[in-house]
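The other protein chains are all here in position, but one chain of the complex has been omitted.
On to chain A.
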Amino acid sequence: MKQANFSKLALKALLVRLRNPLNMSNENTLLSIKDLHASVEEKNILKGLNLDIKPGEVHAIMGPNGAGKSTTGYVLSGRDGYEVDSGSATLDGEDLLEMEVEDRARAGLFLAFQYPVEIPGVSNLEFLKVAVDAQREARGEEALTSAEFLKIAKEACKQVNLPVSFLKRGVNEGFSGGEKKRNEIMQMILLQPKLCILDETDSGLDIDAMQVVANGVNSQRSPERSFIVVTHYQRLLDYIKPDFVHVLADGKIVKSGDASLAKELEAQGYSWLQAEPTEDELED
């Protein structure tokens, strides 16, 4: 009996390792996505996504429109209407997919939106304070006083080159595209997440604005904090240097490499992806 049990366990361990060849030790993985399938309005978007990210790493996810790049961020953050059909995603070993949206944020996940929503009537400062308080409470830290918070909020404004007066305005209300993106980065600076997903943060930005955003991101790089930089174009990666580049096509990663892969994609475009039939199509 003992022997049988042992062999079952050994087999299980082997299977885990086979499914997860890049990640030798689970303890050292911040984010682990395994065979993730997800759909929106019954349309399959993610079709077996695998990704492991260690603390301190910067991963770029590139790919054509409709590949599932934004969906990845929405599924991980728990947006309504994004259904997980199978697979798993863990952050620091905790099952992300079972958590409420706010608990994922409190566990250290941050999504910088491609289109941050405008919320008139809710002041940016109040919103940021409530968010930071929630984050601190989750970490077992005491809430900041209003004066303490105002001080760090002003500093964060400075870091992303936003006038302090923006704190008094409604959340993103009447902000330009670039200002909204900078406001996202400011939130990231204040919330100090473990994993940041930047969803096409470069879209709609000119070079100067992109540099401000990239500087904000780079200032937050640390051995403990990881990033997923989702982008359609290579140019953002000139400013935020990735450790790994993945190509997402039709809901799964079809190619991974180092920063040079981004250059390759820039030269070749994504058309080569469509030239080869996908696995699904082969199965059909």
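Please note the rule applied: contacts are C-beta pairs under 8 Å (C-beta built on N, C-alpha and C of every residue); 3 or more make two chains touch, one makes a residue touch a chain; residues count from 1.
One rule holds in what follows: contacts and distances are computed from a predicted model.
Which choice in "Stage III sporulation protein AB", "FeS cluster assembly protein SufD", "Xanthine dehydrogenase, molybdenum binding subunit apoprotein" or "Cytochrome c" gives the name that UniProt lists for the one chain left out?
Matching "Stage III sporulation protein AB", "FeS cluster assembly protein SufD", "Xanthine dehydrogenase, molybdenum binding subunit apoprotein" or "Cytochrome c" to the record, the invisible chain is "FeS cluster assembly protein SufD".
Identify the residue among A:117, A:147 or A:267 that touches the chain left out of the display.
A:117
In the complete assembly, which of A:50, A:90, A:114 or A:187 touches the absent chain?
A:187
Of the residues in chain A, which ones touch the absent chain?
Considering the whole complex, chain A reaches the absent chain at 77-80, 100-102, 104-106, 110-111, 113, 116-117, 119-122, 126-127, 130-131, 134-135, 138, 170, 187, 191.
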